[in-house]
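Removed: one protein chain of the complex. Kept in place: all other protein chains.
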Amino acid sequence: MELADSVFMFVATMLVWIMTPGIALFYGGMVKSKNVLNTAMHSYMPLAVISILWVTIGYSISFSEGNAFFGGLDWIGLNGVGFEPGPYSDTIPHSLFMLFQMTFAVLTVSIIAGGVAERMKFSAFLLFTIIWSLFVYAPLAHWVWGGGWLAQLGTLDFAGGNVVHVSSGVTGLVLAIMLGKRKLSGENTPHNLPLTFLGATLIWFGWYGFNVGSALTINEVAMVVFVNTAVAAAAGILGWLVIEYICSRKPTMLGALSGAISGLVAITPACGFVTVPAAIIIGLIGGAVCFWGVSYLKGKLGYDDALDAFGLHGVGGTWGGIATGLFATTSVNPGGANGLLYGGFDLFWKQLVAIVATYIFVAVLTFIIAKVISYLVPLRVNEEDESLGLDITLHGEKAYHESI
Amino acid sequence: MELADSVFMFVATMLVWIMTPGIALFYGGMVKSKNVLNTAMHSYMPLAVISILWVTIGYSISFSEGNAFFGGLDWIGLNGVGFEPGPYSDTIPHSLFMLFQMTFAVLTVSIIAGGVAERMKFSAFLLFTIIWSLFVYAPLAHWVWGGGWLAQLGTLDFAGGNVVHVSSGVTGLVLAIMLGKRKLSGENTPHNLPLTFLGATLIWFGWYGFNVGSALTINEVAMVVFVNTAVAAAAGILGWLVIEYICSRKPTMLGALSGAISGLVAITPACGFVTVPAAIIIGLIGGAVCFWGVSYLKGKLGYDDALDAFGLHGVGGTWGGIATGLFATTSVNPGGANGLLYGGFDLFWKQLVAIVATYIFVAVLTFIIAKVISYLVPLRVNEEDESLGLDITLHGEKAYHESI
Amino acid sequence: MELADSVFMFVATMLVWIMTPGIALFYGGMVKSKNVLNTAMHSYMPLAVISILWVTIGYSISFSEGNAFFGGLDWIGLNGVGFEPGPYSDTIPHSLFMLFQMTFAVLTVSIIAGGVAERMKFSAFLLFTIIWSLFVYAPLAHWVWGGGWLAQLGTLDFAGGNVVHVSSGVTGLVLAIMLGKRKLSGENTPHNLPLTFLGATLIWFGWYGFNVGSALTINEVAMVVFVNTAVAAAAGILGWLVIEYICSRKPTMLGALSGAISGLVAITPACGFVTVPAAIIIGLIGGAVCFWGVSYLKGKLGYDDALDAFGLHGVGGTWGGIATGLFATTSVNPGGANGLLYGGFDLFWKQLVAIVATYIFVAVLTFIIAKVISYLVPLRVNEEDESLGLDITLHGEKAYHESI
Amino acid sequence: MEEVLTKIEIVTRPEKFDVFKQELAKIGVSGITVAEVKGTGLQKGYKETYRGVTREISLHDRIKIEIVVCEVPVQQVIDLARKYFNTGKPGDGKIFIYELANVIKIRTGEEGRAALKNEQ
Amino acid sequence: MEEVLTKIEIVTRPEKFDVFKQELAKIGVSGITVAEVKGTGLQKGYKETYRGVTREISLHDRIKIEIVVCEVPVQQVIDLARKYFNTGKPGDGKIFIYELANVIKIRTGEEGRAALKNEQ
Partner (left out) sequence: MEEVLTKIEIVTRPEKFDVFKQELAKIGVSGITVAEVKGTGLQKGYKETYRGVTREISLHDRIKIEIVVCEVPVQQVIDLARKYFNTGKPGDGKIFIYELANVIKIRTGEEGRAALKNEQ
């Protein structure tokens, strides 16, 4: 046990924690004012539902010893998860590691909300997140971090590119397709960009805890992660704005925020394995491909990924996974591997396997879960509720009140 | 001295610090747009006034050695409160402990503002908070934490259920009754719920510092506190929303936020003494009873506790104190005691004594202080100012400006 | 290496980091709603641009060994800046120190935006900040912290009164004068004060990292800094509001926020060298002189320092530098010096030299840089863009959208 | 169809609007449209101060209530408005009366008097 | 100048406004002014609940579209409005028709019919 590490992980946990309300604000500012509360609720409820689920069973089936695909049931109800360090770190309380991971489980679900905004039923979404968290997130976390087959294969995913971002992005995409387009999907006029600014700020702020905290201590790797995270976000902004400037001569604020998040998503799997210049390149390209994802790909394929859960997290996470396979070097992290540019064709290949496996697993399971739920509750609100707004029809509230 | 503990308490102090502006935003979003600045000012000013008061005298009469009822004057002007560890912790600087406690003193006062919103005079509130902090908060803190009679009696209040929440809630209630109802007390239409969301987020965020930090180090108890705080807040959301759903079929965002805070209030005195399942139950019931407090009790008794200072902090804190008497177990914290469910009738009884004593002491003193002030300054603004809004009439400002 | 110190500096870095988006929100709330995005972008872009610049070259020319005026090029591209502690602290990774300083470099630039709001071209500002950061900020940081001539002279500037606040304030002023007044400079009606409240909250929150973190460890001096920062901000609020009350009987929320920042600016250079009572006095006077700066001086001299970059940071920083020369005492910090009130005429004199040198250096360089840029890009938008608002004309966005 | 269609436009303070609306319903008014406006008149302005710079504001928050009636007597609406909005202090506002050429109900296409009838 | 100037005021739901606007341009309407208003009529209200306290809200979000025409036939505008805004459910709103005395174009000072002409 090392007290300073515990303090560090307490801080990291707090930082990741605030990303979830950050997502709620980020998304909330982008929808129409009649849907802001519903959208924020989608991203906020995981703090209630997934947290309880996590201590009850989620943590166990993610992280306790099991087979290559599922964790075991040993740690159900936090049985055996106490102050004594667990298998994942000798220097911090096991329960602290569990809480740190709880914030990841919560966050992942809250990202999904971006794909379904402005039309999914609250009850259906709630139900979906519970089942999804158990049957998709938990196994995935086990595969990568809990000693499952992807870990055994030797793929690299430092802070959760696949587990958190690709998974939530692909889920958002599948749900968006299943739900169909919003009635006025063309009118993407964010009702309150300062709110989105604030949300993006909290997300970025928390991301330092997400990435650096994933080192579980402040060591040499952690410091590289810290620098890489800072510069990749910066480069993501530049990457996005440059393309945007080329396309329309107008560098936007929403673009800057989206670029920062793109850069952060892209560096997430790679941050502990690559050099600082590589991080800048990953961020730059991250900003650019995510711009392409939201402005071209989405329009081309015609799905209504309302707030770009896939456009940012799916596309960015995919690029990040590939980039790890390109830029990783053992000179940065001896515990890692060499990527393609350092002669490691092997790693590159494994990274692709991991990404493809994640896509398939997540997409199929999401489809099945949503299909099953649709027999219990309609996934989508009716037309009238959609046009009146989900805040008033589902929650009996309005976000803003004027004097009359 | 233990550097890591100091770092931890630095972090905890920062977290509690941000709860106060959090309260200001939380409250500010719930009032009409013409009163948001005044409401936020009520919760913000303690950062200025009570801070200065605390270093000057408040800390001394709360925490220095005195009798069973009041602290002494030894530490006036921070005399003797320096880098050397004080009596409350061997591992952190005394001045750091003093600052950590300062954030509690500030926060408590800022909560009161919820009861008096939209009608109390700014000057009267300012005056009230100064006197109240010296004559109500300081003694209370001394009773419980400074070695006063409640400490000697053996009541349990881990992070300040009585000292912070019951006290501020009851004070808000008494002031609300003395002030009378707002002219349009029926129209509780929050002018900006995203602002309230943000405030509630900062409050919850900070609460981890509030509860976990109260352990003054990261030890076994601290980790239990961390888990308990997380799940009780989650359960509070669920408790509130379930009842709300039963009553009106509409789970609201404001309900979710209120539920989280209810759960947090309820777990505050208990967090270091109870098991995780108990914390979930305490949170669930916390959400439910606070819903009852704001929706039924308030309407029934007819006081206008505008933003539910009593409904959340008073009711939730009372339940939390009782729950500590029910669920506390020495298996979690050997420094604690066993509650009723573990055969400790004794503790249960003491908890009731503590609560009742707090109610009586706080209510009587609040009444006297407010009465005395009312001879100097009217407590309430006049009708015209109330209908024009307190922002423009008392502060010469408006929160929002359109283009014309 | 001391792990707890690294954790502490990680926290401090995070805190200073969030000040920059805090500035963006603080400023954003104060402008008209048609300019909020542009204003926030000015303060946000340094997170992208200056960060990259800092790791590339900025850190090296600020902090690596050079002559009395410039740092060297040894650390370009973070060459040699790794996990091994650097010359500035034995107990934390060199790269962590570099990141901590990065947040200062970013923040300083983002403060400047206040002077140019609502009329400067985005491209011109971007260009300006890059050049300014290299040719003004980096040398200045070198003079004071990197072993340059001001350090050798023995002037005191604990956390960056000159380097950060006077420099950004004076730059804002010079740019404001060069740009000329806004068309409607008289109508200072903040479009969204709750946003400004939030920004000011994040700024204050982060300032604890700024000041306390500048000690690079939690030692006796750090604790004095912590207390001083808290009370000076509190006193700044009181100082501002008292004068405001005397002038207009209306203590404003914007005044309280501005007062807090004034107090914080004023205590920044002094915080590690003065006693707590001195900190209170510095804060009180800080609030008062900044009020004088924004309400009287600005009107009298007729420049349009739109959001008072100079009025708060320039005036407050100047007072703070002088106050350090008055109140500093070696009884608080043996590594400091005695100010005028403790018989140290010497220090007082040096403080004046430092301030005057900063004013002249910054003003002249700013003028030259802006002049040169004006040959490439017009500094100011045209009249039509100004009246339509910079958000739509420069960024193709609007901050808020109603239902139609 | 020698029916007369009248628009009654009331510019006044927002306060008593809720009760007024309920009273209107009782006398058979079938619809109301209301908008937030700013108004200036005989009422004194107020001062706003931001960072020591004071601005005199003479625009007050008002609402504009528009009621189109045919069968309901205009005078009755005016009386109600005066009953609820008259505080005796400057700023109570004005009632403007206009004649309309026609009114059409979008849903049914009915015109004139019929368009304003309360179905049930 | 026996020209007739007519103001058409449409109070309706905000939804189809965009297409309606484009159609108007096609038939030669040279300008539109639109405002956000609240309306109450035959449509049922909805409930809002904050902390367990329920409030019946009978004011709905509506827009008020004002179109002043001279040469464009009034009936054509009415028909278009009915086409786009008629959903068949209560709350579709009303069209009010007024006569104007005059209209002046600020930029040129032109009056009446000329003020409403589309230059090119």
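Lettered A, B, C, D and E in written order, each chain numbered from 1.
The working rule: a residue touches a chain if its C-beta (ideal position, glycine included) is under 8 Å from a C-beta of that chain, and two chains touch if they have at least 3 such contacts.
What you see is a predicted model; the values in this text were computed from it and never measured.
Across D:Gly31, D:Gly52 or D:Gly93, the residue that sits in touch with the chain not pictured is D:Gly93. Of the candidate positions D:Val68, D:Ala81 or D:Ala115, contact with the unshown chain belongs to D:Ala81. Looking at C:Gly82, C:Pro277 or C:Gly396, the residue that reaches the missing chain in the full complex is C:Gly396.
Although one chain is not displayed, chain A still touches it through residues 186-190, 244, 247-248, 250, 252, 254-255, 258, 291, 294-296, 299, 308, 311. As for the chain not pictured, it touches chain D at residues 6, 10-12, 35-42, 58-59, 62, 64, 78, 81-82, 85-90, 92-99. Although one chain is not drawn, its touching partners on chain E can still be listed: residues 7, 21, 30-35, 68, 98-107, 109, 115-116, 118-119.
By our rule, only the chains that are shown with their structure count from here on.
Of all residue numbers used where chain D meets chain E, under half belong to both copies. The two sides are thus made of different residues.
When you average the Cα atoms of each chain and compare centres, the chain farthest from chain A turns out to be D.
Over half of the residue-numbered contact pairs of B-D are shared by just one pair in B-E, C-D or A-E, which is A-E. Of the two chain pairs considered here, B-C and C-D, the higher C-beta contact count falls to B-C. Averaging Cα coordinates per chain places chain B and chain C 34 Å apart. If you average the CA atoms of chain C and of chain D, the two centres end up 52 Å from each other.
Mean C-alpha positions place chain A and chain E at a centre distance of 45 Å. Shown for chain C are the residues in touch with two or more other chains, namely 3-4, 7, 11, 189-190, 192, 198, 248, 250, 252, 254, 402-403.
Multi-chain contact residues, meaning those touching two or more other chains, occur in chain E at positions 36, 38, 47-50, 54, 59.
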